[in-house]
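The excerpt is restricted to a subset of chains, each kept in its original location.
Labels run A and B following the written order; every chain starts at residue 1.
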Amino acid sequence: MGVTDSPKSGSRLRVAVAGSTGYAGGSCVDLLLGHPEVELVQVGSRSHPGQLHRNVYPGSSCDLILQPEVDAANCDVVVSALSPGQAARSAPAWLDQGATVIDISADFRLRDPALFRTWYGEVHPAPHLLPQAVMALPELAPEAIAGANLLALPGCFSTAAILACGPAAMTHLVEPEVVVDAKTGVSGAGRTAGEAFLYSELSESMTAYGVGGHRHLPEMEQTLTDLAGGRFAVTFVPHLAPMSRGIVATCYLRPLPGVTLGQLRSAYLERYDGQPFVTVGDRPTPSKLASYTNHCFLSLHQQGAHVIVCAVLDNLGRGASSQAIQVLNQRFQLDPMSGLKGGPKWP
Amino acid sequence: MGVTDSPKSGSRLRVAVAGSTGYAGGSCVDLLLGHPEVELVQVGSRSHPGQLHRNVYPGSSCDLILQPEVDAANCDVVVSALSPGQAARSAPAWLDQGATVIDISADFRLRDPALFRTWYGEVHPAPHLLPQAVMALPELAPEAIAGANLLALPGCFSTAAILACGPAAMTHLVEPEVVVDAKTGVSGAGRTAGEAFLYSELSESMTAYGVGGHRHLPEMEQTLTDLAGGRFAVTFVPHLAPMSRGIVATCYLRPLPGVTLGQLRSAYLERYDGQPFVTVGDRPTPSKLASYTNHCFLSLHQQGAHVIVCAVLDNLGRGASSQAIQVLNQRFQLDPMSGLKGGPKWP
């Protein structure tokens, strides 16, 4: 029982994508088709069952027929990009069938099912799986990924905040609290959203939302607390920006007395040394340079009593689909760059 | 000597605009032409002297010929929208000629000329005028405006931050420090900027800038310190957003022990009671709803240990040109809405 590091059959991993016609799932399909060590074998969609993926998702070259439910019988991996609650309903069967599940949705991030209920408004459909779920942090907790069969990806905002604050939390160089002010492109709202996400409503406009508390807050706090080995408090406000892709998370930390920017910078450089998808610099990066890549650009700055870490990534790339590929590569000990070689485009 | 509350001649104030072909100055011209109690008598432009304003500034209906230097001899008011240092060079003559000067530029905001030198890279051209300059805060310090002849407008970011934090600072309900994370439209960079502000570079992209310290930081600190009656520290990071107009300033404050969101909200409602250009609400406003208006939308929220105040305004409107009109109206005891009746447009 259970998946080993070898594909079920042949030389390539057999991968299915559930929720393949949303933005995150559709981007996964695109990346997996270009992955030399993967065979995309199944694509799921409850909204368009029976149609060809290429006829539903713009730009797709995937000729598979959309299945109403993903059957993991012949799959090594299911990448799930479903809406909240759906992955938790399907994952038990997928795991029983021996597939590794890489979940882009929120269902397996929070260890405490009561928190899931608070933030997602329903009883968790599969609380028995939570103990085995692993929050996938490819650079910060790689060892946990190696043997896991149920891998939860942090949300797009959380990925940025965790990459930005993780090294500071782990080295205890800062007060255990942070203000995360994040700005996201509209695709973060998904492909089925309504009036509020129409072009005419959003162009030439920015707005804060979820100011009293956003769903990514508890997973940020849980993860940074884990990394710090003690309570790490987060205040988090997201903003919607008039662009399709991209996240800029500006994180305000307070170094402990005597800790310098140089010390923090060294800690970050050390933590991310040799990591192909994280850059530590001293100037903020325009978010467009991260678009369509798996890269996260960090920059460290000092102003008054704060050290400010800016994290820049693509919410659909490093914040969702390409991070799923990164985790898949890591889980199956493939070349880290496999399927992820695309670089930034300008302009 | 000096200007009284009556116009020099006739029933309408005679107003000149220096720097009238930039975005802030051009917007002033447009507003002044629609102001029933103002006669626009002169427009200045060093870059296009001798041309008609309407032939230089898109959408202008102003038939005046651009003057290389504004001569205040027949003016009651000079609104100055020049680049740093220029207003300070011209203001002595304007004041000598008996005009009231309303300066949109940064030249008369900082009381300490050493700070000007630090942030603007040159010795202040007219330090002797600084003692008489008044920072114009129409809602928060109206009495100072009444008799002043040299009125400095806070910068666009500062206007947002001061309106957002002023009542908290004045009532001592919060710790004397704030993180201001601001997002601005591109027009804040002015009309003569270069490659970095080309459409192709900025579309679909956001970026932090000035993270180590931005020119509006010292004027925010000076003003909030004045309002608080004691040191009030600001950490401020601006971001460039892919839109033409608009500022969203998200301000993270810490209430003093025992202070509730309700108490803070009451303080804000009281402070802004009856003010036509500030709204205090409980939901963030899309920045587009402030565009082309003089309005500032504030919303108060609580999250963990922070109270968060979002301020939303138009960087060229309330952050520059229409605020100049607001100050002019207040200085000369005109109807506050005079020339400022335009409301928001949607979409």
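By our rule, a residue touches a chain if its C-beta (ideal position, glycine included) is under 8 Å from a C-beta of that chain, and two chains touch if they have at least 3 such contacts.
Predicted model only: the values in this text are computed from it and were never measured.
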Complete-assembly copy number [criterion: all chains share one sequence; 2 shown]: 4
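In this text, only the chains that are shown with their structure count from here on.
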Cα superposition angle of subunit A on its copy subunit B, in degrees to the nearest 5: 180
Computed distance of Cα centres, subunit B from subunit A, in Å: 40
Residue ranges of subunit A in contact with subunit B within the complex: 177, 179, 181, 183, 185, 200-209, 211-213, 217, 233-237, 239, 241-246, 248, 250, 252, 284-289, 291, 299, 301-306, 308, 310, 312, 347
